[in-house]
Every structure is written in structure tokens, then in C-alpha cells.
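Notes follow the structure.
Note that this complex is displayed minus one protein chain, with the remaining chains in position.
Chain lettering (A, B and C) follows the sequence in which the chains are written, and residue indices restart at 1 in each chain.
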Amino acid sequence: MKFERYGIGIAKGMALTFRHLFRSPITIQYPDEKLVTSRRIRGNELVWFPEKCTGCATCAKSCPQGNIVISTHRGEGSKFEVDIFEIDSGRCIFCGLCVESCPYDALAMGLSYECAKYRRGDLILSKEKLAVSANHQPSAYYRPQFEDKLPKQSLLLYNQAEGGQKLKFLPLSKRKRGSGA
Amino acid sequence: MPIKTEPFYLNIGPQHPSTHGVFRLRVALDGEVVVGVEPIIGYLHRGIEKLAETRTYTQTIPFTDRLDYLSSMTNNLAYCLAVEKLGGLKVPERAEYIRVIFSEIMRISSHMMAVGFFLNDLGAMMTPVLYMWREREKIMDMFEMVCGQRLLYNYMRIGGVSQNLPDDFMPAVKKFLAEMPKYIDEYDQLLAQNEILLARSKGVGILSKDTAIGIGASGPVLRASGVKWDIRKMDPYSIYERFDFEVPTGDTGDCYDRYWVRMLEIRQSVRILEQAIAQIPEKGAVCADVPQFFRPPRGEAYGYLEGPKGNIGFYIVSDGSIAPYRLHIYPPTLINITALSDMVIGWKVADLIIIFGSIDVVLGEIDR
Amino acid sequence: MTLLEQFQLLLKNANWPDWAVYLTPAIAGILLILVFVLTIIIVFIWWERRLLGRFQLRTGPNRCGPEGIFQPIATAIKILLKEDIVPDKADKLLHFVAPIIVFVPILMLFAVIPVGEGAILVDLNIGIIYIIAISSISVIGIFMASWASNNKYSLIAGMRAIAQMVSYELPVVLSIVGVALVAGSFSMLKIVEAQGIPYILQQPLGFIIFFLGALAEMNRSPFDLLEADSEIVAGYHIEYSGMKFAMFYLGEYGIVLAYAGIMATLFLGGWQGPLLPPIVWFLIKVVIIFSFIIWMRATLPRLRVDQLMSFAWKFLLPMAVINLVIIAVEVLVLPLSMQWLIIILNFGFAAALILLWSKLFTLGGGRVEV
Partner (left out) sequence: MTLALNGEEIGKKLAEAFPAAVVSSDKLNVLVDSKHLQPVAEYLKNTSGLEFDYLTFVTATDYLDYLEIVYRLVSLKNNHSLILKTRCHTRDNPVVPTVVNTWRAAYYQEREIFDLLGIRFEGHPDMRRLLLWEGFQGHPLRRDYL
């Protein structure tokens, strides 16, 4: 170490960290505060529209993991009825290729990202769990028709004045406990 | 009579805070001085090359994300370039610009991780990492906006990109670019002239020019050694010949140069991004019409590009079927650590850590 | 007369037996120190984590209690509930004893640090020498821990510890001697009382040397080589868990508190200050020093071991010797009434010496041919 510059570099760095002391934190108090995810989020689940699905199994063919189980039988007329439609979200890599390949828009990525389970078996998403419902909504990944219904993503890039996410540090009393679910 | 001593062996890794993944270094020490080092790898080997042989060309793209998971976009792109070269596909203009934009944002993000953790290895207690993560999070937000995930993007497709840009993207990236130079100045102010950093990294772990070329090093490691070789400049892929930028090089090839070259490259990336944002066509297709089960003609192709870590390449042999006959991934960081023993022997344990950190390895890529 | 001596007198007058007259105040004092130190350490842990978080644009712990003030207690409970793991090939006895040897001398240091007028456990007339002697003991504990763990990382830490602690003892001691010269006493109380103007103004160079040396003594960034988490993981306490780890952890903060207290006493005028009660002034000074240490930790990278050595022997030691000579000459030549002249002179000397020595100072070490 040669102090040719008499420690000016050290002083500059110290001054910078001191300046940061007066900036607001960049972290989010996660379970209490949540950012709005992207409209196109590839969440940890898939959303299936049973009435649109024809049982063509293109999704199963396009899955790199070979993870989609689908079996059908011929119902009334020429329409296929889906008997089993199962995705093991423990093996799924959420690449979205199945959604992209679906010719009838019958499969979409989900919005949820808090899908931890206690048992591996619970990770298998059966037909009932995959089907679209009020609290199981699709994201706009490769499905631009849903884009307008979803809230705008909160970007850390914008501060509050520019329409960004409110990033205020909440005092303890105002926080909701266990709001993350 | 000289005292007889024998080296003592220290396993650094597979679990160690500074190996940046599951990497093991078997180090022979004489006191604190390193007298021998042997990297032992393979803890993260997933056999992606073998997996690709049983998957279609499109299905391999998500696996390329998982190579160098800090620069997934460029991995995607390198693979797609290889397949496009094999199939002779033409990529739409707008898609080319989108690809360039994301490669450069990816480079900024990856270099920030590299520099941040290099400084963390030096002992700067997470502060530079967190300052750099502030900007990296903004980049991650933009990636999430476009392709729905923050780490494993799976965005590039054979013949273009998977989806068009959302409306919010352009204002966001413009704002980011307007802010970025100020933040880079801050990073430089934080530690670039710090006497302790200079003492720790100047002249440490020198990779000479000849050795760098001999081991086939690439990326910032090669350029820090004074070789002006950037594939974006020397062999422009995509549309890089349209942009005006400089290739920063170092003089000595020590740790400080590798750090400094990365900081300069972030500035150049900002410059490229500004030009790309100005030139990108407003409308147009973002993907060529490629069938889901793409069958390229028989033959072989090597697609490569200048990734953040170096020259990442994919060598594909096609037998005309829907799956590649052979996929070889050329991992830049594995090649860059070839001369690790030349660089570290004679230095102390503390230097070993920063020399290894300055190479910027990602184990997902080394082990594949 | 210290408060404890007054207490003793009180008991004697109440006709307590002789052994009780000595034992009761002693035990009371020890308990007082334990409570005082542990409370402040717990606040310090919280303060370090919060302040470090703010330097790094985080919030720091904020879940347990208001603003996370109970986080250290939660951490302590967690640590205490952990399994006590002793490595199979460890030297069991030394492994057990080492944390105690590290922690106890640190507690002992507080016996001679005055926190207020007479608020001192024992007013030793050799207070400073006692501090120098006792603070070196914990090095032995650290070395024992690193040896007994039978771990190569901790062995490296142990070797670093010995080199670092022994080297930095010298400049620290020499800069303290300057203070003792001016104060004319080794007693901590007398030193504080002698400081009409805090000695940091009178001996700025001495303070800088003492501060840097103390940083190395208490393993704080940028001299935290003993636990360098990016190199040797956790250094000497890598194989410790549970209560034993807690001892090291408390010791780490205890020594910071002790050195901050010593610094406040020797250079910042101790408990003295206007308006506020003495103990508050003392704590304010301690917290300012501690905050400065955290600030350095948030900014600076770590030195390498050979650079650390040459910084001690080539920079701090010569400066400390020169500083001592200057102070001695000033004490001999200049009358005490010319305090302000001394201050101006010493600031000039400090600036000139640092600039000059920065030019002369070169770093040895570097690559070793093997």
C-alpha cells in the first residue's frame, strides 16, 4: 500500500457511503410489502381453460421436461374429452414453452409465486387445481388478451413521484402480520 | 541445516463463500503462500449436452439459461445464432435490435455481479454488492417485464425473440440509461481509487498477454491482458457493426485491470444501448416463421458471441432430424481458469480468492 | 474515592465482618460490570446491524420489537439453543477453555474504565499498564481456539492472530505512553481529570495511531483478517457453536466496547462534558467511536496479511516513536500554560509526518517465488 494520494481514495469512498446513509432503503419488507409482478410473469403454476382445450397434447410434446401428462378419450361427436391433465410443478422449469405452443390458447402461465408445499405430492397440479377460477387467474405471458386486466408492474426504477411503487418503511404498528400467504 | 517443511493441503470448497458456486480448489500451502492449486469441478454437472440430444431445438433453449445463469440472455442468443446459422434463417430487423438491447443490458447486469462480488471477496463487506444490486434489480425488473422471469429468461427464439416488447419497456430503459452513468461514477468513487484496493489488486495475479492467448482466454480476462479482441468488433454478429463503441483493454492483466475493464465495458454497453434505443424500428415482426419442430439441414454450425464472461459458443451437428445430433457448449469461464495455477502460485490465500473472483466464474457454465 | 470504596466504607461502619466488607462490593461490582457490558453489547449488536444496513441501503433487522431492538436477544436465544458441536479430532480441553480465555480478560478490562466521576471498579494507579497487560491475554485464547479446533482454516487464522496482535500492540502502547507523559499518571481517573482539553486535540497523531492499532487489536475492518469471511470463512471460531460461539461473539463486541471506552477515556476526555450527566457523555463518545468503526467496515476492503504487517512495522511504529519524542520534548520545553500552542504545533507535526511518511512508505511483500 503506497499512500501516494494520502488516502484521498479512502476518504472519497467513505464520503460516498456516508451520503448513502441519507438515502431511503432500496429493500422491500417482503411479506408485508409486495411489489406488483410483471403482467407477463411466469408464475409457479399453470392455468388451464377446460372449455378451450381439445386434448391435442401439443403442450405435452413441447415440454422439455416431458412433464405434462394428458390422456383423452373420444367423447360425443369428434371432440376429445380430457381425462387426466397433470403437471408436476416440482419438475416443471416454468419455461413457458407449453403456453407458447398451445394452438387454442387453452393453457396460460399463472400469477402465483408463493407455491411452497410441505409434501412433494402436493406439488402435482391435477386437472382441478389447474382449471381457471376466481383466485387462479392467468398471466399475460404469451396471452396479450389478458394484459389489460392485470395491474401495472411496479418498477423500482421509478420513485414514488414518478408513479412507482410506494417504498416507505412501515413502522411495526402499521404492518400486517402474516399477510403473506 | 535448513528446516524441512512440507506443504499443507487446504480444500477451498465445494462449500465456501468465495468459490461462487460449488467449486473446489485443492490448494497446497506453505504457510499462507500458495504453492500449488488444482481446481476440481463437476459438482454441478447436469449433462446439458446429452440432454439436448433428445430434445428439439426449441426445447434446448430453456437449458441454455441454466448454463451461465447470470447471463442467460446471451446464452440463449448464442444458441439461437448457432441454430440460425445451421438453418440459414433470417431474423427480422426489430428482433435483431431487441437482441442487441438485451445482450447489452445482460452484460451490464453480469459485470455488476462480477465486480460487486470481486469487491466483496476483497472484504468490502457487501456494500459494493448492494449498491450494484440496486441497479441490477432495475434490470431484473425490465427482464421480468418482457419475458416474465427474473433469472431464467428463455426469451430468445430460433429466428427472433419470443414476444414483442411491452409498451412500458422503452420509457423504462430510457430512464435507466439516463441514470446509469451517474451510478457508474458512484461505483468508481466508492472503491476505484481506494488505496487498499489498489494495494490488494494492482500487480496481483498477472496473466500475461502470451499466456492469455495461449490458453484461449476470452472476454474481459483476455482484454485485461492487453489483447484488443472483442467478437462484437472483430467478427460482428447480429447487427453489432452498426454501433459505435470502443473495446477497453488493460495493460498488465492483473486483478485491477480485470476489474477496471469490466467497469469500462459497462460504460460502453450504455453507449451501445443508447444507439440501439435510438435506431430500433417502431414496428415489425419479432420472430421469423419457424416451425415448432424445426428441422435444419444436415451439417454443422458454430454460433458464438461475446458474452459477458467471454466467448460463449455452441457447436451443433445436425442430422436433419428435429433434435441436434450433437451439441457442444464452449464455456468461456472453464477456459479462463486454465491458467489459474500460473496466476496464483506464489501469492497468498487472500490473493487466491481475489484472483479467482476477478476471473468471474459461474459454475453452471463450467460444469454444464 | 471511587463509589465502590465508599460502599466499602459504608459496610465497615455498619460493622460487617472483614471478609464481607471486601467480598460484597466486589461481587456487586462484578455483577454491575456484567450487566452494564452485556446490555451495551446487545445494544451495540443491534446498532451495528442497523447502521450497517443503512450504509448499504437496507433497513437492517426490524422485526423483533420496535425497530428491531430485540433482534440481538432473539439471536442470543437462537445461539444458546444450538447444539454444542465439538469436532471429533479437536483438543477437547483447549476447545472448551478457549472461549473463556477470550471473554474473561475483556470483561476484566472494564474494571479500570471510568464511566463517571468515581464510577470505576478499582482506581489502579497503573490502570493503563493493567489494560495493556490484560488485553493481550485474549490473543492466547484465540490461538488456543484456532489450534484446538483442528481445522486448517482456523489454524491460518491463529497464525494471523498472533502476528497481527503482537505487531499492533507496540504502536498502541507507544501512543498510550504519550498520553501518560502529558497526564503525568497511569491512573485512568487522573488521566481524565487532567484533560482540560481532550487529548485528541493535543495529540492527534497519537490518537490516529491508537485508533488504527486498536482496530487491528479488535479485528475490525479493514484489519479483520482473523475472521475474513471471504477467505478463511470464519477464522478461529469456525468450529464453534452454541454457547461457546456466543462467548466469542460477545467478546468481539466487548472488546470493541472496551477499546472505544479506553479511547474515550484517553483521548476524548472520558466522562467530562457540559450539561449532561457523566455516564451519558461517556456513552455518547463510545457510540460515536463505534459508529465510526462501523462506517469503516461498510466502506473499506481488507488488507492482506503481509501488508498488515508492514503497515504496523513500517508506518505505525516509526510514527508512534516520533510522536512520543515530540510529546516528550514538548512536555519538557513548553510550559503547560501554552496548551494552544501545543495543539497547533502537534496538528502541524501530525499533518507533516503523515504526508512525509506516506511518501516514504512502500509496501514489501507481493509474490513469493516458490
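To be clear about the criterion, a contact is a pair of C-beta atoms (placed from the backbone, for glycine too) under 8 Å apart; a residue touches a chain by one contact, two chains touch by 3 or more.
Everything numeric here is computed off the predicted structure, so don't read it as measured data.
Chemist: I'd like to know which visible chains would be in contact with the absent chain if the whole complex were considered.
Modeler: Hidden chain, whole complex, touched shown chains: B.
Chemist: Would you mind spotting which of B:Tyr69, B:Tyr183, B:Phe293 or B:Tyr315 touches the chain that isn't drawn?
Modeler: Result: among the candidates, B:Tyr315 touches the missing chain.
Chemist: Thinking of the whole complex, not just what is shown, which of B:Glu49, B:Asp168 or B:Glu186 touches the missing chain?
Modeler: The one listed residue touching the chain not shown is B:Glu49.
Chemist: Determine and list the chain B residues touching the chain excluded from the picture.
Modeler: Against the missing chain, chain B presents residues 41-42, 45, 47, 49-50, 211, 213-216, 227, 229, 231, 234-236, 300, 302, 304, 311, 313, 315, 317, 325-326, 328, 330, 334-335, 338-339, 367-368.
Just so it is clear, only the chains that are shown with their structure count from here on.
Chemist: Thinking of each chain as a vertex joined to the chains it touches, would you call that graph a line, ring, star, complete, or other?
Modeler: Shape = complete; every chain linked to every other.
Chemist: Point out which chain occupies the most central position, where each centre is the mean of Cα atoms.
Modeler: Ranked by how close its C-alpha centre lies to the overall one, first comes B.
Chemist: B-C versus A-C: which interface comes out with more C-beta contact pairs?
Modeler: Most contacts of the two pairs: B-C.
Chemist: Measuring centre to centre with C-alpha atoms, which chain is farthest from chain C?
Modeler: It is A.
Chemist: Starting from the mean Cα coordinates of chain A and chain B, work out the distance between those two points in Å.
Modeler: So the centroids are 25 Å from each other.
Chemist: Can you check how far apart chain B and chain C are, centre to centre, with Cα atoms defining each centre and the answer in Å?
Modeler: 44
Chemist: Measure off the straight-line distance from the CA centroid of chain A to the CA centroid of chain C, and report it in whole Å.
Modeler: Comparing mean C-alpha positions, chain C is 49 Å from chain A.
Chemist: Spell out, as numbers or ranges, the residues of chain A touching 2 or more other chains.
Modeler: Chain A, residues with two or more chain partners: 1-3, 7, 10, 13, 16-17, 20, 26.
Chemist: Two or more other chains touching the same residue: where does that happen in chain B?
Modeler: Residues 127, 130-131, 134, 190-191, 194, 196-197, 199 of chain B each touch two or more of the other chains.
Chemist: Sort out for me which residues of chain B touch chain A in the complex.
Modeler: Listed in rising order, the residues are 55-56, 58-63, 65, 127, 130-131, 133-134, 137-138, 141-142, 144-149, 152, 154, 162-163, 166, 168, 172, 175-176, 179, 186, 189-199, 292.
Chemist: How about chain C: which of its residues touch chain A in the complex?
Modeler: Going through chain C, the ones touching chain A are 53-59, 62-63, 65-67, 295-296, 298-300, 303, 307, 311, 354-355, 358-359, 361-363.
Chemist: Mind listing the chain A positions that touch chain B in their complex?
Modeler: Those in contact with chain B are residues 1-3, 5, 7-10, 12-13, 15-17, 20, 26, 37-42, 58, 62-64, 93-97, 100-101, 109, 139, 141-142, 147, 152-153, 155-158.
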